[in-house]
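Structure provided below as structure tokens; questions to follow.
All protein chains but one are shown in place.
The chains carry the letters A, B and C, assigned in the order they are written, with residues numbered from 1 in each.
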Amino acid sequence: MERMRSLAARLRRPAPSWLRYFRWNTDHKVIGVQYIVTTFFFFLVGGSLAMLVRSELLQPGVDLLNGTEYNRVMTNHGSVMLFLWIIPVLAGFGNYIVPLMIGARDMAFPRLNALGYWLIPPAGLLMLASFFVGAAEAGWTAYVPLSIRAPDGQTLWAVSVILLGTSSIMSAVNFLTTIVTMRAEGLTIWRLPLFVWGIVATSVLSLTATPVLTAGLILVALDRVAGTQFFLVAGGGDPVLWQNLFWFYSHPAVYIMVLPAMGIISEVFPVFSRKPIFGYRMIALSSMAIAVLGLTVWAHHMFTSGMDPRLRVPYMVSSMVIAVPTGVKIFSWLATIWNGKLRFNTPMLFAMGFISQFLIGGLTGIFLAAIPIDLHVHDTYFVVAHLHFVLFGGSVSAVYAGLYYWYPKITGRMYDERLGHTHFWMNFVGTNLAYLPMFLVGLLGMPRRVADYDPSFTTLNQLASIGGFLLGASVLPFLWNAIISWLRGPVADANPWRALTLEWQTSSPPPENNFERLPVVTHGPYDYGEAAPRSPEPVPSPAAGE
Amino acid sequence: MKERSLLLVIFAALVLTVGGYLAATQLHLMPVQGSTRAVEVDRLFQLLLGITAFIFLLVEGALLYAALRFRRKPGDEADAAPVHGNNALEILWTIIPAAVVVFVGVYSVQVLQDIERPQDNTMVVEVVGRQFSWEFRYPADDVTTGELHLPVGRPVLFQISSEDVIHSFWVPAFRAKRDATPGQVSELRITPSEVGRFPVRCAELCGPGHAGMITEVVVEEPDVFAAWLAETKAGPTDPAAIFTQFGCAACHTLAAAGSNGLVGPALDGIGTRAAEREPGVSAQDYIVQSITDPGAYVVPGFADGLMPRDFKSRLSDDQLRILVEFLLAQ
Amino acid sequence: MQTPPRTMSRRTLGYGAVFLLLAVITGIELALNSLNLADAVVDPLFLVLSLGKATLVAAFFMHLRQDNRFYTVIFVLPVLLLVVFALLTIVI
Partner (left out) sequence: MTYPATHHEDHFRAGHALGLDHLKVGMWLFLGSEVMFFGGLLAAFLHYKVNNPTPEAGLLDVGLVGVNTFVLLTSSFTVVSGLAGIQRGDPAAMNLYLLATIGLGVAFLGGQVYEFVSLFRHGITLSSSVFGSSFFTLTGFHGLHVLVGILWAASTFLRGMRGSYTRENHIGVELFGLYWHFVDIVWIVLFTIIYLI
């Protein structure tokens, strides 16, 4: 009795504030941090797997990993990086930032939001646990019938990806509902910050494309465990059907991973150039254009699979057309920094790195869309290089830019600039050193997903491996910076960057309900240098509005 | 000041154009051109390389220039002059890329039609992929072999299929690739234009031995090809050739056949080891059993189910006998 | 809710009429099916009839006709996308 009472007393006592990050919590800011930290852990896991891959490829011959082990490591590297790192970390930013940016108290469905997060740790553990029962080994694309023949871990993999997809659909419903119904007074759609536009475009894609992947994965899982014949040729099944279902999601998934990243870049450039974003509407509309076009290009991954040859050309055209809205974004960003007053804080460096690297990924995408060239480079290291320039050089750079940019907002502390610069330069050199040689080695004839290669490719592979190890090492200054600064960094102002978007108009970190009083918006988000709406001075926290 | 910036623009344009031109004509990034198709694909590739190199230099140059030129002066806390956009500029950088894309698209379609146009006097070669080897059939001459030989200058139509999972038939020197998908036959046309030996690789992940699913295409003069075909029709009698042609080499290391596959157990010294594997089974019977019924005994440390089960029907009795004798002697 | 209350008798009658219509269309479909006509003739008819049924349910039972247009957009866009996807999946 006595013990019960003391237990009850202990339960009533408020828990230390950091404990909420380990518990069910419906505050979008807590959930955002949960997302970012959890997914960063998976980034480290995926990165370690990449180090194994690059070690194996340091020299020709099968030395460190045999064929099966290599396939498992490579498959899980891809799956972890895409499904457990890039997609959910961007959802994490969305969770933390979107309600603040639109002047809301929280997301529209806080409990759904928490549920969406809590699907991720079990899904991640499921994917990694598959190593104990024979991990997935059919690549992240899980092409049938190879994935039907793979060991039991492939089933766990499928279940894990279904869970992650469900989580992603949940956050898409939540984002769209929040953005449609909970904007602050005066925040019309043409005053929405571009990051919010990016999240809108991404959510539309998640909502329409992810369920198709879920359906496809269910078919694969049923083929594996229930004896269905969907993809088994002997029973009349057609392996190409899986490629349709898979790529109908997985090509848009690239835009799911890139559009919010582009949104982050669009936030960073105006702030650190002290200039309005150039061509706001065109950037916003190009996000939507990319989303819509992105749903129509999936079969360009299937030019070499025996699809109807007449249908290839429309897919080539739609794939190439995506270059146009993408170009609009890049030119607009350049025009934004043109004649600006640039400050090279770490977020700005990563944003410029984003442009320079994403550009390479984008331009090589045109080669891949051109069918005659694709018939040579498809499924080679050229593709590996292309997708890493888009997703690592692009999305991950933007994620780093966002992490540094919003670090003071989220933690209430300032990170260390010098470590940030070190991190950037290691990352920049590492990215180019790791992935540029892959273009060459792919053109020369090295297929992707091989544990062994022709000795003539050795030098290029060694360069790539050295770049890869540099990338691995580049995480260390970041981690040190993030941890130490959170504990001991200088206290940050509410608005250390003198930014104009709403998330900076409240204290760092924001109070539980985000704003003392909900703001009323009277101007666009990037009106730097305008006479009337002066940039707010750095204000001591906590503060809401002026 | 104005003149200087004008000069700068002219200079930059020159650098970009020259850079694009060099990229388009001088950089040689592709392997040997082994087919007429390769010539056309490379021409398209060089054109794209030129265009993209121009855009690349333009954007990276602007980025670098901005980083150097527009750096904030120390102590300058003011905002920059607000420019929200410029309709003419925005329309321009939408339309120009769109025009370039249309041009590239049209040109690509032309190349595509050229390289896939059916030719007279085409020779059909059936390609069958299986874990982890290729098999080639010349239906007109009723020849099945593990080696791909082609006469130079004669158009070839590959009819590609698979017996297990998806593979992808790729000859980098031909700039040609097509998936071998079970349950369907895909077509690929090329005309070899260079005599020589070029690697054939599997480009689609097909299992643990994917990296080793490599063979060669031998392009030779028509009379040499005809002789080879006649000889092959008689059937291979050289044991090392049987070992290679039936795909054993893809998975098993054997010095005498020059192979170094790692998917299955190494076969060096198998002649002495074979008798000890299963009590009561002679070395010869063990080897026969391992070839015709691989699941009967699986060497510890290796997975069952990877080795094809159909050697009994694919190998003639003579070939099986030659192969077993060959292995016994190792 | 958001929708202003209307005269109740009219509304239930409306639902009843819609239901009657749905039942009649289903009856027609079953009758057509039992006639064993050529596929080329009846198949397009079936598609039109079922599209009509689905539209009736969405417009009246799900109130898309009187609710904000935004809900219709949310629902119809995926349906269009699905049609495109399914058709392309058949031919590819």
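Simple rule for what comes next: a residue touches a chain if its C-beta (ideal position, glycine included) is under 8 Å from a C-beta of that chain, and two chains touch if they have at least 3 such contacts.
A quick note: this is a predicted structure, and the numbers were derived from the prediction, not measured.
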Displayed partners of the chain not shown (whole complex): A, C
Selected residue (touches chain absent from view) among A:S130, A:T210 or A:S319: A:T210
In chain A, positions touching the absent partner: 105, 108-109, 112, 169, 172-174, 176-178, 180-185, 187, 207-216, 218-219, 222-223, 226-230, 235-238, 241, 244-245, 248, 500, 502, 505, 516-525, 527, 533, 536, 544-546
Contact set of chain C toward the excluded chain (per top definition): 1-2, 5, 8, 11-12, 15-16, 18-19, 22-23, 26, 29-30, 33, 39, 42-43, 46-47, 49-50, 53-54, 57-58, 60-62, 67-68, 70-71, 74-75, 77-79, 81-82, 85-86, 89-90
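Keep this in mind: only the chains that are shown with their structure count from here on.
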Two chains joined by the most C-beta pairs in contact, as defined above: A-B
Mean-CA-position distance for chain C and chain A (Å): 39
Gap in Å, rounded to a whole number, between the CA centres of chain C and chain B: 50
Interface hub residues of chain C, defined as touching at least two other chains: none
Residues on chain C engaged by chain A in the complex (per definition of touch): 70, 77-78, 81, 84-85, 88-89, 91-92
Sites on chain A touched by chain B in the complex: 62, 66-68, 70-71, 137-139, 143-146, 149, 233, 237-240, 273-282, 304-306, 309, 312-313, 316-317, 320-321, 323-324, 327-328, 330-332, 334-335, 337-344, 352, 355-356, 359-360, 363-364, 366-367, 370-373, 375-376, 378-380, 439-440, 443-445, 447-454, 527-530, 535
Chain C contact footprint on chain A (complex, rising order): 180, 207-208, 212, 240-241, 244-245, 248, 295-296, 299, 302, 307-308, 311
